[in-house]
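Here the complex is missing one protein chain, while the rest keep their positions.
The chains carry the letters A and B, assigned in the order they are written, with residues numbered from 1 in each.
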Amino acid sequence: MQIENKKPLIVAFCCNWCSYAGADLAGNNRLNYPAEVKIIRVPCSCRVNPMFILRAFQRGADGVILCGCHPGDCHYTSGNYYTRRRMALLFSMLDYLGIERDRTRVEWVSAAEGAKFAATMNDFVEKVTALGENKRLEDLRCKK
Amino acid sequence: MQKISRETLIEKAKELLQNGTVSSVLGWKAGEFSYDVTPATFNSVEELEKDFVYNDFCGANFSKYLVKATIKAEGKILVFLKPCDTYSFNQLLTEHRFNREKVYVVGIPCEGMVDVEAIRKAAGEGIVSVECTNDGLVVDTLYNGKVKLAEQDVLLERCKVCKSKKHVAYDELLGDEGEVIESKRFDEVERLEKMTPDERFAFWQRELSRCIRCNACRDICPACTCEQCVFNNPKSGVENKAAANSFEEKMFHIIRAFHVVGRCTDCGECSRVCPQNIPLHLLNRKFIKDIDNFYGEYQAGAEVGSRAPLVNYTTDDIEASDAVRKGDGENA
Partner (left out) sequence: MQRIGVFVCWCGSNIAGTVDVQAVAEALKTEPGVVFSTNYQYMCSQAGQDIMKQAIKEHNLTGVVVCSCSPRMHETTFRKTAAAAGLNPYMVEIANIREQCSWVHKDMPTGTEKAIILGKAAIAKVNLNTPLTPGESPVTKRALVIGGGIAGIQTALDIADAGFEVDIVEKKPTIGGKMAQIDKTFPTLDCAACILTPKMVDVAQNEKIRIFSYAEVTDVKGFVGNFTATIKKKARYVKEDVCTGCGICTEKCPQKKVPNEFNLGMDNRRAVYIPFAQAVPKVATIDPDHCTMLKTGKCGVCAKVCTAGAIDYTQKDEFIEENYGAIVVATGYNPISMDKFDEFAYNQSKDVITSLEYERLMNAAGPTAGKLLRPSDGKHPHTIVFVQCVGSRCSACDEKGKEYCSKICCMYTAKHAMLTRDKYPDTDVYVFYIDVRTPGKSFDEFYRRAVEDYGVHYIKGMVGKVMPEGDQLKVRASDLLANKQINIDADLVVLAAAIEPDKSARPLATMLTASMDTNDFFTEAHPKLRPVESPTAGVFLSGACQGPRDIPETVAQAGAAASKVIGLLAKDKLTCNPCVASSNEIMCNGCSSCANVCPYGAITYVEKEFRQPDRTTLVRRVASVNEAVCQGCGCCTVVCPSGAMDLKGFANNQIMSEVDAICK
């Protein structure tokens, strides 16, 4: 298959206080993960609108992962609890529409969990790579 | 149960108009054909007697009309609401979309409304007229002549799986208080859940690719009362209008369904008005089923002021990955 040589495109939304710092720590400790992962910084995981995720898929992302503080540790006290509900419902809906469930994920990564961040990204990229290209949600008009 | 008649409603409306309780009436009047009744405002007894219609085709949910109507109206508006409509009514009140003081609600009992598409299927094309009698429908068609149909066989999908005969809001009730009823409305969602992802994808591809982006579902939806819809807002980034390829529709319908999560009362208007007969209610019902499943049963609009599941949380809610997997367990 031609999928073999095409690298997937992964968008990772990371909250400023925990997961983005966790990603920085992974860097500090030189823990490798694939360059396919591109991080977008948001103040809190609850800032991520489902529209952003759909937009990423529309534009050809093969996987979208959302990282936030562990439940109970949110810098804004309750943001990630709302994130959890929204994403539970959104991902369940995408699954219902027949979108491969391994293309989406929520992971709680603290500022101290650089290793977890790297491991999560390695695992996620591996799963998405196995799925091949995102054909079900991309929008051909957005292809160049 | 005795069906409510046009005369009873006109009489009630007249009484309320004449004693000054209300200054206008939201009701139905005849359209081009007997089966396409249209919502209309009546300001006088004369108008009522002349144009007011009530029959098995009066399925429209009037709740949403109140958002705009209450702004214009000087006095109170009389609105006839079926049990399912009252849930939308409450939900709109919860969201402060209109002033309760400006509305007089008369709850009317409902045994289900009929679907002209179902009639067309049963009686054939070329419907000339439909007469609603006490023992069924008499359909006059161009090709098959007069065909008699039982109402039960041609009900709207939402009426076949009616979830409640109870009015959750009213000022006055015609007939008896109904009950919330056991409904099979999630059966179809479950059927889809049991399919493989590929089958589900194929199903939705087939259904949603028919969408012509006429926006009828959005325009009729009582939860879609935004001052400006994101799909009309060039700044929102999702405003594309023309149906260009399959993704467009998926994006539109996922976003639309997500916007009404926890606010959708499952009134079924979206599917009723869809000119392409896309079962849009199956998207909303999936969300409702998931909410019931993950966070405990929640019926939007059952109470005014209740907190929708997406503006609420508990510290031990299900994780997103487990939520997706939970579908698996049921499939097995």
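Here, contacts are C-beta pairs under 8 Å (C-beta built on N, C-alpha and C of every residue); 3 or more make two chains touch, one makes a residue touch a chain.
Because the structure is a prediction, the values reported are computed rather than measured.
Student: Write out, one label after another, the shown chains that touch the chain missing from the document.
Tutor: Looking at the entire complex, the absent chain's contacts are A, B.
Student: Using the definition of touch stated at the top, determine which of B:95, B:111, B:153 or B:190 touches the missing chain.
Tutor: Going through B:95, B:111, B:153 or B:190 one by one, B:95 is the residue touching the chain not shown.
Student: Just the residue numbers, please: which parts of subunit B touch the chain that's not shown?
Tutor: Subunit B touches the chain not shown through residues 71, 94-97, 225-230, 233, 235-237, 259-260, 263, 307-308, 310-312.
Student: Since one chain isn't shown, list which residues of subunit A touch it in the complete complex.
Tutor: 9, 11, 16, 20-21, 23-28, 30-33, 35, 38-44, 46-52, 55-56, 59-61, 75-79, 82, 86, 118, 142, 144
One rule holds for everything that comes next: only the chains that are shown with their structure count from here on.
Student: Under the stated contact criterion, what part of subunit A meets subunit B in this complex?
Tutor: These residues of subunit A touch subunit B: 50-51, 54-55, 58, 71-72, 78, 81-82, 84-101, 104-106, 136-141.
Student: Name, in rising order, each residue of subunit B that touches subunit A in their complex.
Tutor: Where subunit B meets subunit A, its residues are 192-193, 197-205, 236-238, 244-245, 247-248, 250-251, 254-255, 257-258, 261, 283, 286-287, 290-291, 294-295, 309-315, 317-324, 326-327.
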